[in-house]
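Missing here: one protein chain of the complex. Every other protein chain is in place.
Let's look at chain A:
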Amino acid sequence: MALKGLDIFKLSPKKNCKECGSPTCMAFCMKVAQGAADISACPYFSEDAKAQLSEATAPPMKSIKIGTGAEEMVLGGETVMERHEKTFVNKTRYADSLCNCMDEATIEAKLAEVPKVDYDRIGERMYAELIYVNYSAEGSYDYVELVKKAAALGRTLVLGCTDVEVAKAALAVCKDSKPVLNGATPANYADMSAVATEAGVVLGVSGADMNEIYDTVKALEGLGNKNLVIDTTGATVKETFANTVQLRKAAIKDGDRTCGYPSIVNLVKVAKDDLHLQAALAAVFTIKYGSIVVMQEITYSEALPLYGLRQNIFTDPQKPMRVEPGIYALNGADENSICLTTVDFALTYFLVSGELERSGVPVNLIISDAGGLSVLTAWAAGKLSSSSIEKFWKEADIEGKIKNRKLIIPGKVAVLKGEIEAKLPGWEVIIAPREAVELVKFLKDMQANGEA
């Protein structure tokens, strides 16, 4: 809950010594309340006062760290319900899953599949960052062995295991990579918490319903363990969705700290074997509050749209994604190579340049200043027009730098052809297809015909 300046002032040293840089203690406390100053700038607050304040000024939802080294990641830490209110900060992480109830062949096949999905999208590496290793008492495959094999993939693990002894054995072989131990239940939480604390790992808490979960989290906090995530998976899809949304709402809107932990949503439990339904649900829980989403399979099919969606949802609304306008010589292009133009929206640049590189045809990709907007948005806003292109041609001295006089324009703004030709005498304007994906064939055909 936000503290008022006056509440902080009550706890302040009241020396008015100015060492904090503020004229009075009162002024300093007002700044702290607004978030404009940090309490540590005053050397005289008592430890007790600081503890009280840090509790009261702590963010509504904890940021929980898992993984190590390059694989370290932060879960939670969100402050709003919808991205437009400010921004979402720590993206949803997707876990592919293994179980000791699978047979050896299935396990080996999955282990071989997981690393295949690994690609770059606008500078972000996309892959299954987590592996959920489920323990079933009926499973016949050795769990510790399975954990070892999963750990060898170099991804952070989530151990789904409610058996204290088995969890202990599994942690013995993987605790250094800081996995999550998703194992606390109302029945075992004290022992499980001891195991997690001993190993220095985050503990996942589950229960039959929100009441059980809530009481167990409270009890764990009472034991001094606040290094937690909450498994909101219920018996059905509907229950899971309700749990996940209500947990987030209680944390952010009602300031209930017991709910202020990241979530785990296990789709394998509620939509087993329906892969398309899991894909749809993963999209829902990316928007609605899943910190870790566990899926039966993460192939390119699920991943491509899902990771694109996540990248969209977790961008900061205040920061447009732009690239620098200029000439990008691709595939060894020089001043005699054909030219192609598009806008400076990072996503558009990424998609277009990716296809151009795949085509292997040398081209000068000319990015003009279009306000960081997509092709049609820029066109509708008047930021991509024959005049904007003419202006950029002058500013960047395109004609001095490039001898070729053929310019390919995006198919979505085919209407600009005549105007551009009028404004750039000597240039031949060629209309490309509408989608970037069609560029490879288009350019290869041009090359085969001796046009590029």
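The definition used in the following text is that a contact is a pair of C-beta atoms (placed from the backbone, for glycine too) under 8 Å apart; a residue touches a chain by one contact, two chains touch by 3 or more; residues count from 1.
The rule is simple: contacts and distances are computed from a predicted model.
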From "(2Fe-2S)-binding protein", "ABC transporter permease", "Acetyl-CoA decarbonylase/synthase complex subunit delta" or "Cation:proton antiporter subunit C", the hidden chain's UniProt protein name: "Acetyl-CoA decarbonylase/synthase complex subunit delta"
Absent-chain contact - pick from A:Val114, A:Leu220 or A:Ala436: A:Ala436
Residue among A:Asn16, A:Ser136, A:Thr185 or A:Ser374 that touches the chain left out of view: A:Ser374
Selected residue (touches chain absent from view) among A:Tyr214, A:Phe392, A:Trp427 or A:Phe442: A:Tyr214
Touching residue (missing chain; options A:Ser140, A:Thr236 or A:Ser387): A:Thr236
Touch residues of chain A, complete complex, unshown partner: 82-84, 116, 121, 210-211, 213-215, 218, 236-238, 241-242, 245-246, 249-250, 253-254, 259, 271, 274, 276-277, 279-284, 286-288, 299-302, 304-309, 311-313, 315, 317, 347, 351, 374, 377, 380, 414-415, 434-437, 440
